[in-house]
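For reference, the structure I am asking about is given below.
In this view, the complex is presented without one of its protein chains, the others remaining in place.
For clarity, chains are labelled A and B in written order, and residue numbers in each chain start from 1.
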Amino acid sequence: MKKALILGLVACSLMAAPVQAAEDAEAPKSVDWSFDGIFGHYDRASLQRGMQVYKEVCAACHGMRLLAYRNLMDLGYSEAQVKAFASQYEVQNEDPNDEGEMFNRPALPSDRFVSPFPNEQAARASNGGALPPDLSLIVKARAGGADYIYSVLSGYAEAPKDLKKPDTLHYNPYFPGQLIAMPPPLTEGAVEYADGTKATVDQLSYDVTNFLTWASSPKLEAQKSTGFKVVLFLLVFTGLLIAVKKKVWSAVH
Amino acid sequence: MEKQTYNNAVVRWIDDRLPIFSFMDHEYNQFPMPKNLNYWWNFGALATVVLVAMIVTGIVLAMHYTPHTSMAFDSVEHIMRDVNYGWLIRYIHANGASMFFIVVYIHIFRGLYYGSYKAPRELLWMIGVVILLLMMATAFMGYVLPWGQMSFWGAKVITNLFSAIPLVGESVVEWLWGGYTVDNATLNRFYSLHYLLPFVIVGVVVLHIAALHVTGSNNPDGIDMKGPQDSVPFNPYFTAKDSVGLGVFLLIWAAFVFYAPDYLGHPENYIEANPLVTPPHIVPEWYFLPFYAILRAITFDVWFIEAKLMGVLLMFASILVLFILPWLDTSKVRSCRYRPIYKWFFWVLLIDCVVLGWVGANKPEGMFPLIGLIGTGYYFFHFLILLPILGKIETPLPLPTSISESVTRRSGAPAGATAATGGNA
Partner (left out) sequence: MADSLAEGETRRDFLFLAAGAVGGVGAACFAWPLIDQMNPAADVLALSSVEIDISAVPEGQGITVKWRGQPVFVRHRTPKEIEEARAVSASTLRDPQTDEQRVTKPEWLIVSGSCTHLGCVPVGNKVGSDRGEFGGWFCPCHGSHYDTSGRIRKGPAPKNLLVPPYSFVSDTKIKIG
C-alpha cells in the first residue's frame, strides 16, 4: 500500500506543477542563479548593477509600485545614498498645504517607487496600445520565473523569413506567441556600470533579472536560512520522536 | 466515566465541579486503541494539527489583511514585505491549505481501504464528509482573498456554476455576488465566511471525534476489539506514534514553505485581479482538479438536462455519493486486507482520481475531454454499481480471530505470508 500511495502522491505533485510557459514558446534558458538552492543568497554587486539597468532603461516604461526607496538599503546602499536617490523623484504630498492645494515634494525613503505613468490609459497611450506591466512581482508572476525573464530579455532574434509580423511587434522565441510588443530593451553598452563590468546584453539581462527577483522575493535570504535551521531542527526532533516511539512500543511488539 | 482521585487539591477541587481532568484522562490518556494500527492512522491527528495551525496563522494574517478590492492585493504584499515574519506566516497558511487537503485525502482513502465507513461508523464517516465540504468552501473562499487574477477568475467561474440551476440560477448568482459580477461585496462576504467557517469546522471535528470515541477506532484488520489484550491506551502509545508522523509531516510542510513556497500556487495570482482580462488558462488549486474535471466532463445535453447543469450536478454528486457509501458497500468484511478482489478496485479508484486531477489540470483539448468523461464514468461506476455487486459475489479471505492474534502472526510470520503482506500489492 505504501509504495503505491507514494507513487500516487508523486503523480499528484507533478500534476500540480505550474503549467510551463505556453506551448508555442521555447523553453527558457537554464541559468545558474546565486539565489537557487538551499543556501541561496543574492549577489549584491549584481543587484546594484541590476538596479542601475532598471533605473536607466526599464523605468522609462515600467513601474515598481510595491517597492519603497528604503528597500534599496537591502542592496547594500547607505541611508544617505537612498535619500539622495529618492530625492530625484517627485511625489504628491499626502496632505494638502494650508491653502488646501495638493503639492509635490521630493520623494523620501519611505515613499514607494514612482511609476512612469499615472494610470493604465496613459501607459497604453505612450506605448502604442501595449501596457508595460509593473515589475514589482514580475518574476513570481511568470511561469518559468527568473529563467524566463532572463531568456526574454536576452533572447530577441531575427524573425524567421516566413513569419508574418506586424511592424509594431518584435520576434522573441521565448515569449508566449513569440511576438512581443516591447522593443529589444537592452543593447550592448546600454548602461555604463560603475564597477567597470562589461555591459553585454547577457550581463545586463543577468543583472536586471537578479534585481527583479530580489524585488519579487525580498525576503528570500531570510526564508532560505530560516528554512535550513527549521529543517535541521525538525530532523533532530523527529529522530528523537522515533526513538521515543520505539522505546514506548518495545513492550508491545 | 469512572472518577479519578487526584492528589493535587486544586485539580481535585476543579474536577469535582467540572470533571475535565477525568474526562481528558478517560478520553485521551487511557482511551483504548487497537494495538495493530499502522501509520495510516496518523492522519486524523495530523489533520487536527493543521486545522489549529491554519486558524492561528489565519487570525494573525487577518490582523494585516484588508478586504477591499482596491487594497486586498497590496495588503497581501504588505504582509510579504513589511510585516515582521509576514512572509513566513503567509507561506505557512497558503501551503497549509494544500497540506490540509493532502492529509485529509489520505485520511479518506485510508477509510476507504480499511472500510472505516462501515457499521457502526456510518455517522462518523458522514460527519467526515461534512468536514470535507466545509473545508472545500473555506479553501475556495480563502483563495479569493489575495485578489490575484486566479482568485478573481476562479471565484467568477465557480460562483457561475450556480447559474446552471433552472429558473432561479441567475438570481442565485447575483445574490452570491451581491452585484453583477464578483466585486467588493463578494470579497467582503468571502472574507467574513472564510473567517467563520474554520470555527464551524472545529465544531464538526468535535462531533467527528465524539462519534469516534463511541465506536472506537477501526483498524487494519477491520475486526472489533475483543478485550484488553487487543488494545493499548492512547497515551503514551499513540501520542508517541502520532508524534513521529507529525515530525515527518512538519518536515514536508517546512520544505514547501521555505524552499518551494509558490510551487503549489499559480504565477497568475501574483498579478492583481483585472475584471477585463481573463488569464489564458484558468485552473483551480490542485486539490480541486479532480472535481474540476468532473465538472467539465459532460459536453453534451443528457435528455432534457443541459450539459452545464449536468456537469454541476455530477460534481456535487461526486461528493454526495460518499454520504451513502456505507450502504452502497454490501460486503460484510471491512478491511481490504481480506477482500482479494475489491483491493484491486481500490487502487483503480485511486488512479482514476489522479487521472481526473491530471485532466483537470489541462486544457479541454485533444484526448482530455474523452479521458475526463471515462474517468468520471468510472468514478460513479465504482460507487454505484461495483461496490454493491462486489460485496455479494466476492469471497473474503478468512479473518483473524482477534487483533492480538493478527499482531503476533504479522510480526512473527516469515516474509511472504499472504495475509501478512496486506495492502502491499
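One rule holds for everything that comes next: a contact is a pair of C-beta atoms (placed from the backbone, for glycine too) under 8 Å apart; a residue touches a chain by one contact, two chains touch by 3 or more.
Source: prediction; values computed, not measured.
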| item | value |
| --- | --- |
| Which of A:31, A:45, A:108 or A:159 contacts the chain that the document leaves out | A:108 |
| Omitted-chain contact residue, chosen from B:16, B:82 or B:301 | B:82 |
| Hidden-chain contact residue, picked from the options A:31, A:114, A:231 or A:244 | A:244 |
| Residues of chain A (touch criterion as defined above) contacting the omitted chain | 68, 70, 95, 98, 108-110, 233-234, 236-237, 240-241, 243-244, 247-248 |
| Touching residues (missing chain, whole complex) on chain B | 56-57, 60, 63-64, 78, 81-86, 88-89, 243 |
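Basically, only the chains that are shown with their structure count from here on.
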| item | value |
| --- | --- |
| Geometric centre distance via CA averages, chain B-chain A, whole Å | 34 |
| Sites on chain A touched by chain B in the complex | 1-5, 8-9, 11-12, 15-19, 22, 38, 66, 71, 133, 136-137, 140-143, 145, 176, 216, 218-219, 222-224, 226-228, 230-231, 234-235, 237-238, 241-242, 244-245, 248-249, 252-253 |
| Residues of chain B defined as touching chain A within the complex | 35, 40, 74, 77, 80-81, 87-88, 91, 102, 106, 109, 113, 232, 236-237, 240-241, 243-244, 246-248, 250-251, 254-255, 257-259, 261-268, 270-271, 280-281, 283, 286, 289, 347, 350-351, 354, 357-358, 361, 407, 411, 422-425 |
